[in-house]
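For reference, the structure discussed in these notes is given below.
Of the protein chains in this complex, all but one are displayed in their positions.
Presenting subunit A:
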């Protein structure tokens, strides 16, 4: 009797193992299937509508010749400007935290806590804040500048954290070597530590580029939706993601559908390119170390 139950439980355990094994494969399959489905559906419907005219053309609400050049320009402005604010401040904060501050001091804890809180705030709250503070209180209006300042706050934690990791990965012996040769602290940081942390810093910048391109809610609340090519950073502009959102609000004609698919295709291609860039840098990094 005892033997029977034992062998019985053994068999059921084997079945259980098979079942769980199957569940793991199935789950991985579902994940991959969804990814391929999203990407394939967008690309297969959108690629044929991406043309030189579509990319470089002016936007018109009616008519067949409608392009996204103004949105591309706005997106590029937004990326460059928000990085111009966030990258130097983020990198220098990381330098302060790793090279200057006493590790574990109260002050460092406060900065860490604030950076983490900043990363936890939902992006729509940034939009809410940006609209009242930059657009209204500072009087910058719906502009690329208002949007870029808002997004700069949003990507600051990404840059700080990734740069900090890159700086901490630089071996202590570099610093010791620098000081032993009589270099000053700032010279050691500038000539020895920053160059060897450069791939990590570039990665942090690429990651935040992805964030800026991908955001939409805080962008339309601060930079507006005007479809003109912005003349200056004080002009309103519509980024690619905001454009896709607006297009989906008015999907009536086939032409509008095609435009939405083509815009989504451009966004996916951009994400692919950024991913690839990070990979290339990571491989270089592994080779050099």
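Observations
Following the convention adopted for this analysis, a contact is a pair of C-beta atoms (placed from the backbone, for glycine too) under 8 Å apart; a residue touches a chain by one contact, two chains touch by 3 or more; residues count from 1.
Heads up, the rule we're going with is that contacts and distances are computed from a predicted model.
The chain that is not shown carries the UniProt protein name "Phosphate transport system permease protein", picked from "NADH-quinone oxidoreductase subunit D", "Phosphate transport system permease protein", "Dehydrogenase" or "Circularly permuted ATP-grasp type 2 domain-containing protein". Checked against the hidden chain, the listed residues A:47, A:84 or A:125 yield one contact partner: A:125. When the whole complex is considered, the residue among A:111, A:194 or A:229 that touches the unshown chain is A:111. Interface note for the absent chain: among A:54, A:77 or A:245, the touching residue is A:245. Against the chain not shown here, subunit A presents residues 13, 16-17, 20-21, 23-28, 30-32, 34-35, 37-39, 41-42, 88-90, 92-93, 95-97, 99-101, 110-111, 114-118, 120-129, 131-133, 153, 156-157, 160, 184-186, 210, 213-217, 220-221, 241-242, 244-245, 248, 251, 260, 264, 267-268, 271-272, 274-275, 279.
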